[in-house]
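Only a single protein chain was left out; the remaining protein chains are all shown in position.
== chain A ==
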Amino acid sequence: MTECAIDVKGLCKSFSGRQVVSNVDISMPKGEVWGFLGPNGSGKTTTIRMICGLLEASAGEGTCLGYDIRKEARKIKELSGYMTQHFSFWQDLSVRENLQFVARLYNLSARQKVVQKTLDELGLGDRQDQLCGKLSGGWKQRLALAAVTMHKPQLLLLDEPTAGVDPQARRDFWDEIHRLTNEGVTVLVSTHYMDEAERCDQIVYLAHGKVLARGTVDDVIAQCGLITFQGKGENVRRLADALKGRDGIEHVAYFGTALHVSGRDRDKLKCQLGPFMDEADWQEIAPSLEDTFIDLMKQAGVDKREHG
């Protein structure tokens, strides 16, 4: 058995009587990138915070980097980096001042050198005296990643790091994450982007605080057992409402201009699509991760999402 970076069992968290996370088990080997997926309010952030000691679990136990998440939160904080969902560095400090503050808090040796190196690698050398509040979203995110990795953590917890960041910046960000994992860093990243999920070694899908699916992307798609037909053509927009809710059809969703109709029984699905065969160009395709997620969310029951 490989050594686990995160090994937690039965994690639960409730806020004033409302269960937000229930019975989450995660054993994550060192050196991998895991994606944490699920709708808003599914308990991703809460779980991450329990793992790094920012929240106290209501029930459950486990270790992070070999330290007890309940008793040794301080040790965990020293060895891990947590990038918050919302930019949480000091907007009224300059880029350099923020990095210096972090470097001092972690007691880094050769502080000036480390800060200078980080600035150079970031490409913020010439803007080091700019206040963080003035940086664009993409730069803020890069700065945050640089700041939480400055102390060479063994584990990175990234909470929706790429929300609101442009596609190129997202790609650069993920290249950086893969570079870090090649150096042996373990990364747990929560995201809403399918392309990001597909870059993870494994994904954990959470809804209403419960783990609904886990494994590699292919595993998760296979476990779900969906059969998907893709319809293309000028009239597909009108078909969606007609198909929704029919027996044997789990869900109908647009992917670009195409319509994906998914179900579990191929014959039933074909039968339902029968009357519409002429209206579009139908073709059975391998279900995508997004089809799977739409299905998982549907299975989890009514949409109890909380936004914010």
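FYI, contacts are C-beta pairs under 8 Å (C-beta built on N, C-alpha and C of every residue); 3 or more make two chains touch, one makes a residue touch a chain; residues count from 1.
Quick note on the criterion: contacts and distances are computed from a predicted model.
Its record in UniProt calls the unshown chain "ABC transporter permease", which is the match among "Na+/H+ antiporter subunit G", "ABC transporter permease", "Twin-arginine translocation pathway signal protein" or "ATP synthase gamma chain". Of the listed positions A:24, A:37, A:52 or A:143, the one in contact with the omitted chain in the full complex is A:52. Touch with the chain omitted from the figure is made, among A:78, A:172 or A:265, by A:78. Of the candidate positions A:11, A:37 or A:102, contact with the hidden chain is made by A:102. Within the set A:86, A:117, A:134 or A:266, the residue that contacts the chain not displayed is A:86. Although one chain is not drawn, its touching partners on chain A can still be listed: residues 49, 52-56, 73-74, 77-78, 82, 84, 86-91, 102, 105-106.
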